[in-house]
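The structure under discussion is supplied below as structure tokens; questions concerning it will follow.
Note that one protein chain of the assembly has been removed; the remaining protein chains are unaltered in position.
Order as written gives the chain letters A and B; numbering starts at 1 within each chain.
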Amino acid sequence: MKPRERTLRRWFTGMAFLLPNLLGFCAFTLVPLALSFAMAFTDWDIMRHNQFRHEPLHFTGLENFIRLLGDPQFWRDLGNTFYLMLGLPFAMAGSLGAALLLTRVSRRRTAVLPALAATTLVLIASGLGLLWGGMAESGVWFLFGMLAASVLLAGVLTGGTVYRTLFYLPSFTSGVATYVLWKKLYNPHSGPINFGLAPVLDRLTSLVRTSPDAFTYGLPVICAGLAAAVVGWQVRRLRSRWSGSESGLAAMVTGALTLGIPLGLLLSWQGFSMIVAVGVAASGAAVLIVTTLRRPRPWGRARSADAGLGTEFALAMLSLPLLLVLAAGIHVGPALPALAVSGIEPPDWLGSYAWAKPALMMVSLWAAIGSNNMILYLAGLGSISPELYEAADMDGASAGQRFWHITWPQLAPVTFFIGVMGIINGMQGGFEVARTMTAGGPAGATTTLSYYIFSEGFETGRLGYASAIAWVLFALVFAFSLLNFRFGNRDLSD
Amino acid sequence: MKRIFLIFLGGLTLAAGLLYWTLPEQRSGAPVLYWATQNDANKRETVALFQGWLARQGLPPVDLRIDNAGLEAGSPGGSPKVLVQGVAGMGGDLIDVSTYQLEMYQDAGMLMDLTDDAHRGGFSTDMIYPALRGDLVLDGRQYGFPRQSGVDMCWYNRATFERYRLPDPSPHWTWDEFEELGRRFVAATNPPGTRQRSYFIDRVWPPVLRRGLGLSTYNETGTRCTLDDPRAIEVLKRIYRWTIDERLMPTQQEQQALASDATGQNSAFALFATGRFAMLYEGLWASMELRRLGDLRLGAVEPFTAGFRNALAGNGTVAIYAGTRHRAQAEQFLQFLTSKPYNLFVARIGDSLPPVPAYARSEAYFHPAGQRNEWEARKVFSDATREIGIGGTTSPFVLPILAFRIDNENIEAMLTGLISPEEAARTTARRINDEIARRVRQDPKLQPLYAERKKIQEQIDARRAAGRPVPAAWISDPFLLAYYRAQGWLEKEAAP
Partner (left out) sequence: MTETKGISSKPPGPARGLGLHGLMTLLSLGMVVPFAWMVLTSLKSLAEVGDPAWLPKQALWGNYPEVFSVIPFLRFMANSVVIAGWVTLLQVFTSALAAFSFARLQWPGRDRVFFLYLGTMMLPGLVMLIPNFQLMVRFGLVDSYLGLVRRPPSMPLARFCCGSSCWASRGPSTRRRRSTGPVSGRSSGR
């Protein structure tokens, strides 16, 4: 009886502390959750079920979900959502790079804060003074110089704190404000991006006009060479990891597909039929897999079929875009002389179907580099034991080796956490940025699932259908998270 | 730590109290009414005029406040926030609505039926342009009163036209004339091998082009979308040619980019003033914006059409929220909109035409002091509103915002080359008709109306096939009614 009472007491104490939070949790998470789940099976429409019109709500069973499957907008928006998530590995790499650089900057403070403040103020004041006086075109460069000088000075004086603050700048500015800003930067007529690009492209145009052969043949050859190098490195790495029993079959296939996809795409760009493109890419990948499988494995079998999948996936996410860029180079080179006849135009970033998504990705990337992810990485780097590096130094490890064998594995839990959160947020994301910058356009190119949920739920008022989409989205997020927990974590921490 | 926490708690409580205490409702002696509209100088002056008018009428004062927080500029379907607040019971007492929004908000039950009060209070639809009555009336009931009316026309900058030696467009100009002038302008302003910086016109409005061919968005009864008609395909092909091949006008995205200001189209006006747009497709209210950019020599001409002359007319309507607690005061405001001081004010500033047509024929309207450059355009606008203005087309069976979005998306997809004009027309009509079918199936209230209209439509089709005239009462679409009348396809109407 006694221990039971104590358990009960403990339970009450624990609950008492949790209660304030739990109440909010129930009211604003659990109940809405149940409600929204129920709503997904009804024809709830804001137009017919509201303060003023109370019509009976109908239970429609799976109708909403069935409609969803045949809804081309849903599939398009799902595709857009995944496309926009391709920026995630770059954002993570950027955050890690920024964190690495920040830890390298000396943190010794050589001057006190007032001195710093005074210098910065003086610099800014003189800049503004000149601005007031109205300097012409050269004023911009003066201004940049001023900015650079004050940042550098402040950086040196504060031991790098300023850099961290500046990197974090986009994160503590409201998202919508930065999106409005970028919308203006992207403006093809009055934005500084195309204003800056125009002379560069004009230069390129005249270059192409004077020596078309360099672009028709030179660029593709260079790109092909680079691509060959990347592919070669990948193949060697795949094989050695296989031989070393570090990766299993799943990782092998992932790696091979990573190399096959750009090849297939390039072929289809070049005008080959889909069947040929897929066939060639698939057989290339198959040859790679088969030849690798035949190699001896002196260390015995891998732990399981999916060993090393996480690492492979991370690498694929990085090398795939690179290979795609190179493939694009091979493809675009011969077309350039024809383009140069009428002048090469800078892209209409938010207005063209092809560029709108990359444009949004770049904004997210810019904002994500210095975000909480960087802070997490900084914390992660700070907690790596210095002895590991000292030991590596004694073994004469190079910088690259130190990174791949100490830093990267030690940061694996952080990377994993950021990656999972990034995928979860990415699948739910894209609403604010698209709403602010493109209104989901052009022709729906930037409408993500979350945007679709919003417009169904609040623009046309079909809350039942919107809930159904939201739950399908949840199912997807959940499935991805499960996959991540199943594979990603273990392999990253290998 | 504990102290910091307590200080925060105290400070926040105090601040929240202060905020609450400074809410207008707490401070004002008079009833506080919110008017969901844009907060600009004209609206503020309107509020002041209203208060003066109340005093002269011997009515107790009303604290009318402008609430622009819910408005999102540039979202074509209107603001979801107004809808969301409205259905939640928290709408503004007076709500600015367009034709499309009126139908949507009314459908949601958000708007007050004013039919009887309007007759008693003297703000019924008899007061306004006949062509625009349909904008306020759904199923025979009135849901608001316009604070302004008018048509969208093509403005042109005479200085630009003269610089490139273009003749003035003729008063009833056609697609081909537009194309000819546009080509000359674009060729003159954009030398080959340079980036295009100038366009002939900022945009065209597809429904107006379709109407020129005698085609509406829906059939006579609104039961089916007719955008898969060959005429719709012809319009799409023209839009493609003008936008992509000839570059006479920017794409919608380019246009939005040009109008880089998130709050409106100010940059488009600036570009018009500097000659980078030769024309603007806009209402009379554009003159207020253009006035700020200097003393431009302005001309205006009706939209170019291929056959049937028409211009899209619309009201800026003020509707009363069904959940208002100040109905009497809100109706006083609508009454005020019919008053002389208000109409003369609108006539003077040129924020579109005054709602009461007589004032759009007044001296104050035709010859505003200090704006000699607008005199000519003002006459064109006033005449067009009376003669060729036709209100917007909606169907009770599909949300206007949905139809608009579908139409728009397919035009965009066509312009980016994703689909052909034929495909775009087919997809648009199919998707809108799907929406009609779904809506009718889900909303029991619509079913009898739909069945009835369907039957009428069959009769109309039968009569048209036999070449016999049709009773006017059968046609619910304002454009098709006007078109039938012009073609002599209507049964003899009793003289009014």
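Assume a contact is a pair of C-beta atoms (placed from the backbone, for glycine too) under 8 Å apart; a residue touches a chain by one contact, two chains touch by 3 or more.
Quick caveat: nothing in here was measured; it's all calculated off a predicted structure.
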| item | value |
| --- | --- |
| Residue touching the undisplayed chain, where the options are A:Ser36, A:Thr120 or A:Ser268 | A:Ser36 |
| Residues of chain A (touch criterion as defined above) contacting the omitted chain | 7, 10-11, 13-15, 17-18, 20-22, 24-25, 27-29, 31-33, 35-36, 39, 51, 98, 100-107, 131-132, 134-137, 139-140, 143-144, 147-148, 151-152, 155-156, 160, 162-163, 166-167, 169-170, 173, 178, 181-182, 184-185, 189-192, 194-195, 366, 370, 375, 378-379, 381-390, 393, 402, 407, 413, 421, 424, 427-428, 431, 450, 453-454, 457, 463, 466-467, 470-471, 473-474, 477-478, 481, 485, 489-490, 493 |
| Positions on chain B contacted by the hidden chain, ascending | 5, 8-9, 11-12, 15-16, 19-20, 22, 39, 68, 84-85, 87-90, 258, 260-261, 266-267, 270-271, 273-274, 292-293 |
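The working rule: only the chains that are shown with their structure count from here on.
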| item | value |
| --- | --- |
| Distance between the centres, which are taken as Cα means, of chain B and chain A, whole angstrom | 40 |
| Residue ranges of chain A in contact with chain B within the complex | 43, 45-48, 50-53, 55, 58, 180, 183-184, 186-191, 198, 342-343, 345, 348, 350-353, 438-439, 441-444, 454-455, 458-461 |
| In the complex, chain B residues that touch chain A | 74-75, 77, 80, 83-84, 87-89, 104, 107-110, 192-195, 197, 251-254, 256-258, 260, 262, 267, 322-323, 399, 401-402, 405, 409, 412-413, 415-418, 442-445 |
